[in-house]
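One protein chain is absent from this view; the other protein chains keep their places.
Per-chain residue numbering starts at 1, and chain names A and B are given in the order in which the chains are listed.
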């Protein structure tokens, strides 16, 4: 089951234009497009009349015309014309979802629209701030979104999945500080005088040990932010003075497509050497690194399906991913409970 | 569920020869071939001994020899030889289906053979009459046969699916006359001084308005005949004098392959300019036009599977397709009822 009352990343902003764009989210096929004034619209990709996919229709101004019998929908999803008759039947509409553009991503609310509050969308300013240089991408993953969360939240995998870029023995051995912070979960790895991740060492031009950090915040159900970086030993970065350090901020959105597949949106940004093409090129390696994660998650998915009831063993470093799964579980339970309550209230009282 | 007691189109006559031909109809794999005297035979494509597909065997005279252990079947489906022994076991046979060739199509009866009456096969004389020039084809459709019936019976789709060939605004707006005619359904669109379908206007060399008609007869469960045409305004065609008009007759057979796929056999014929190669070439466009229908039906199929329980809204122009579906539904119900009755009678009476 999916959490429905949450903001999910539906697309990169540049994916949505005046062409009809089809994408499935939480198992629901959607059609997305921009109106003439640039607003993004998202509908169920299904004409309410005879089930044609609306993405096979066409835009006429701000109206979407179904490609089968020409029913026309305005940006609220209301059917406003049926070509074969003068009246529009009552109830003829498609579901339109609340959509917000923020930090180059298109966010969608798949739950109760009354509860959609834009203020709860996280501020991922490094995506589009002039003080940051970002690279981003999209991966389609044949695996469950929680497996993508697992691999991204458990940094002990880096030494084995990304040995030549993100991994380090010291990162594996470090005992991170995990703490709840409101609805989110925060995990801090401060690694003074440690083996740095090879990619960061190369970018910083540091040989041998360095002061490193790797801090993430998880905003359930699907958003992860990273604050990572490197500095020469004793430069004060781990105590808060980043002026002599190199800092990166990454974002991941693991949007469920179906119960077995995931849309992975990611950004990796830095706030140093913004114009340095060589550094930009080095940073572009993250594209390949995240594909290593995808390959592992897809292999795990196949294995889980082959051994459907096999038990697993937990180790100490699973603590943050177990906490993360519990947070999602509680959100799902809360929605199910609220649903039961709503249905109970809707039932007529007995005398 | 399928109607079983009905004639279905199984193949074009030229598809069946002395080579074994495999095709699935109503979910049942069949093997078809011609005997030495040209009669078409259709069997379940399964040897009764060890389940080899008979289509992987070979013809020897009028006997089909299974490719696995060499069992031989005569054209009635009776096993007449088992190579490893002198006797044929009692009950060794495959099911053979009544088959009739008529108007270039091979018709098959998948139900109770006692009820197979050739007289109920519709006369589609324009397929092979010298007075008509026909073009025909076959499409394999990844969609339910009733969706193919829907799109073909509801002419208001033409304006949107075939805007440059069959569609016209006037056809969309016309209120057709729908009437029962025995077991069949008839739908008449007479369109005096209307926007003609672009393909017909081009063939007729008419610019601007024309007298047009579009009349179909639906013979449940799967056959549709069209009578369509164009004439200059006031030439009398809509009152019955077709001598100054151009007339076409089309046929469609939507034979279920499985619950999700369909064999679409079609013919488009005209009774004018029979030798005119330019007109023949223009008419050949119907091949592409019917593929536009197939593409829409396949898209609808995918959408229905993605939204399995979604409700739909009816509009006025759905009247003929709703009536058509009801006719099929009643046939299915009648067969189910007859089955219950048969089983009840077969039960021994209690004293």
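One rule holds for everything that comes next: a residue touches a chain if its C-beta (ideal position, glycine included) is under 8 Å from a C-beta of that chain, and two chains touch if they have at least 3 such contacts.
What you see is a predicted model, and the numbers here were worked out from it, not measured in a lab.
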Check: Considering the whole complex, which of A:34, A:49, A:102 or A:157 touches the chain not shown?
Finding: A:157
Checklist line | Per the touch definition above, residue among B:66, B:191 or B:269 touching the missing chain | finding: B:66
Check: Which listed residue (A:1, A:19, A:274 or A:299) would be found touching the missing chain in the intact complex?
Finding: A:299
Checklist line | On subunit A, residues whose C-beta touches the chain left out of the figure | finding: 150-151, 154, 156-157, 159-161, 169, 172-173, 296, 299-300, 302-304, 306-307, 310-318
Check: Hey, which subunit B residues sit against the chain that's not shown?
Finding: 24, 27-29, 44-46, 48-53, 56, 65-71, 79, 82-85, 89, 91-92
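Everything below uses one rule, namely that only the chains that are shown with their structure count from here on.
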Notebook entry, point to check: From the C-alpha centre of subunit A to that of subunit B, how far is it in Å?
Noted result: 48
